[in-house]
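Complex shown without one protein chain; remaining protein chains in place.
Just so it is clear, A and B label the chains in written order, and each chain counts residues from 1 on its own.
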Amino acid sequence: MSPSVIRGIFDVFSLTSILVLLVLGMAIIVGMMKVFNMCQGEFVLLGAGTAYLSYQYFGSVLLGILLAPVVVGFFGLVLERTVIHRFYANPQGALLATFAIGLVIRETVQTRMAAQSSLVPAPISSSVNIGGAVLPIWRIVIMIVTLVLALTIALVLLKTSVGLKIRATLDNPELVASSGISTKWMYAWTYALGAALAGFAGAMIVPLQTLYPNLGYENLIPMFIAVMVGGLGQFAGPIAGAALIAIPGGVLSQFINPVSSQILVLCFAIVFMRFRPMGIFQRGR
Amino acid sequence: MKRRMRIGIAVVCAVPILSPLLFLSGNDYLIQAATRIFIYGILVLSVEMCWGQTGIFTFGQAAFFGFGGYFAGYMAKNENITDLGVLLLIALVAGVIAGTLIALFLFSGKRVGELYVALVTLAISYVCEKLANSWTFVGSGNGIPGIPFPTIFGKEISSSIALFFIAFGLFAVSMIICILIIDSQFGLAINAVRDDEERAEFFGYNRSLIQIIIFIFSAVLASIAGALFSLSEGFISPSSLGLTLSTSTVLWVVLGGKGTFYGPMIALAILESVDVEMQRALPSLWRILVGLMLLLTMIFLPKGLMSLGEKSRNKREQKKTT
Partner (left out) sequence: MNKTIRRKNLLKVSGIAVGVLALSSTLLVAPSQAAPATGSPIKVGVLTDMTGAFAIVGKSNKAVAQFTIDEINKSGGVLGHKLVMDLADGGSAPDVATQAASRLVNQDHVSMVVGGVASFTRVAVRGVIATRGKTLYVWPASYEGNECTNNVWNTGSAPNQQVDPTVKYLLAQGKKTFFLAGSDYLYPRNILARVRQDVLAGGGSIVGEEYVPLDMTDASNLTSKVVAANADALFEVVVLPGTAPFIKGVVDAGYKGTIAGTLFDEGINPLIGTEAQGLIGVQDYYGPIKDAFSQSEVAKFNAQHPEAKGLFTSTFNAPAWYRSIYLWKAAVEKAGSFDTAKVNKAMDSVSLSKSIGGPVGFAPGTKHLKLSMYLGQSNGDGSETVLKSLGQISPYQCSAATN
């Protein structure tokens, strides 16, 4: 294989892993909890911001990456107990309220930032040479971390008692409540987990980009479309959805200009959603 | 005559009576700001008809606004078609075509979820903005600048007062048409679809047809508003198609109270008239405050500012009956 082919394949995997990483949190909040969380992008932004602040004050991006899920997860927990829990019966209201929260966060970051965008260096900035193609290690780290994280969450949800409680709460809250589990806090912690994952994703990807106020908002629509294409109701669907829109996007943009490929893929996804509203793993109704 | 119509007629009469106050100032800036409120008013009206009255959560209405604006602007600038009537007709046809395509896609056949509609319309607005941003044929990021003033019978409309009255006139006509629709038999049907799609179908209403008609109608309103915007402002840019305007429109409707008909327009008028001054007075805080207002409204006044008035009226009426 020539170096450029290796690079091409690498790029597709890299773009896919990044979108999957971004979607992990959303798969929980939108996919499983069915809260149309319009401030998911801002969770990503807050995670990236944590990495930046850690770099500024402690000189370590790595510390920021570890702190990000804690900080953003806590923020998500507070948000759920103050605002989100009011809207479980009113999905439209949830969408608008989270949009408002996102707006407030974005504008606050905008006014707090001292530059148009800020640099956050990667913890590992070197590259490896594979078959003549020079590949940045940080992208490889993101691929591995995404894979491990996605599998871990899936296993926890499917095989552990905590996962069982979460799934049961989301499926049938009355039943779970009657068996003595506090559904109130189950919801709160699940939401916080979704927020924490988004924050972690933000901190991981910000070294590949720069920190700027629209960092998360720019990705919101593709993230949402990934979740919708994958289908609501389970964790794996959105992950598959992310892959389904990232892979053709990555492959197409090697041949046609990236703007057209992006638009084509989004249009395809919108049409796909119309005809398979339950997502990829749709079974007959 | 129903209450809604009486208020509508009162507004239509009040504006020309009050407007000379505005013109006496000779301040074109204020006249242009008022013109813009009426243009956005038509856009808000289109969302209120779709979402507030029929329950179709259109989150990307700016796509149609920009579509009409780009069509009219392109024709006026590059094809030398400047007649206002022709340009509005072009915008109307553009709105019908775009609206029909998307309406058929969304509402024919199997029912789709309300949030799916919101997401798809938002995504359409996002895609349109991207397309306009990168398509050199329509000026890419710069949009279409230097659009000439429209003409009526070959006479150029360049004074801001004339543009004010054109915007107001179209706003008034749109509003009266909307009121007529809501107060008609068809109005009952659209409200039935809003309140419960399944029950409306059960009662024999053609749910899908009703949604398609209203969606196209509101696309046309938005498209005409966009055409007016590009002609009176002299430019149209990708931001007029995109997420910011789409979400601002929803914000006005929510703050005013969706389904209250006048609420969204009042919210628009208040927010737009203080916007420039507030942006100036609190440059870093104003947008944050707007977001907080939306959040607090969602939590404490889910029916919008108008519900305050409703509440007090209900109380008074209760007092009367007891």
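What to note about this one:
Everything below uses one rule, namely that a contact is a pair of C-beta atoms (placed from the backbone, for glycine too) under 8 Å apart; a residue touches a chain by one contact, two chains touch by 3 or more.
It should be emphasised that the depicted structure is a prediction, and the values quoted were computed from it without experimental measurement.
Among B:T82, B:N133 or B:S307, the one in contact with the hidden chain is B:N133.
The chain not shown here is touched by just one of A:S60, A:T108 or A:T210, and that residue is A:T210. Taking the complete complex into account, B:S284 is the one of B:N78, B:N206 or B:S284 that touches the chain left out.
Within the entire complex, the positions of subunit B that touch the omitted partner chain are 3, 6-7, 10-11, 14-15, 18-19, 21-22, 24-30, 32-34, 36-37, 130, 133-134, 136, 139-143, 145-146, 158, 233-235, 237, 239-240, 244-245, 262, 265-266, 268-270, 272-274, 276, 279-280, 283-284, 287, 313.
Against the chain not displayed here, subunit A makes contact via residues 3-4, 7-8, 11, 14-15, 18, 110-111, 113-119, 121, 125, 127, 129, 134-136, 139, 208-210, 212-215, 218, 250, 253-254, 257-259, 262.
In the analysis below, only the chains that are shown with their structure count from here on.
In whole angstrom, the spacing between the mean C-alpha positions of subunit A and subunit B is 33.
Residues of subunit A that touch subunit B in their complex: 36, 83, 86-87, 90-93, 95-97, 99-101, 103-104, 107-108, 110-111, 221, 224-225, 228, 259, 262-263, 266-267, 270-271, 273-274, 277. By the touch rule above, subunit B contacts subunit A in their complex via residues 57, 105-106, 110, 112-116, 118-120, 122-124, 126-127, 130-131, 134, 247, 250, 254, 284-285, 287-288, 290-292, 294-295, 298-299, 302.
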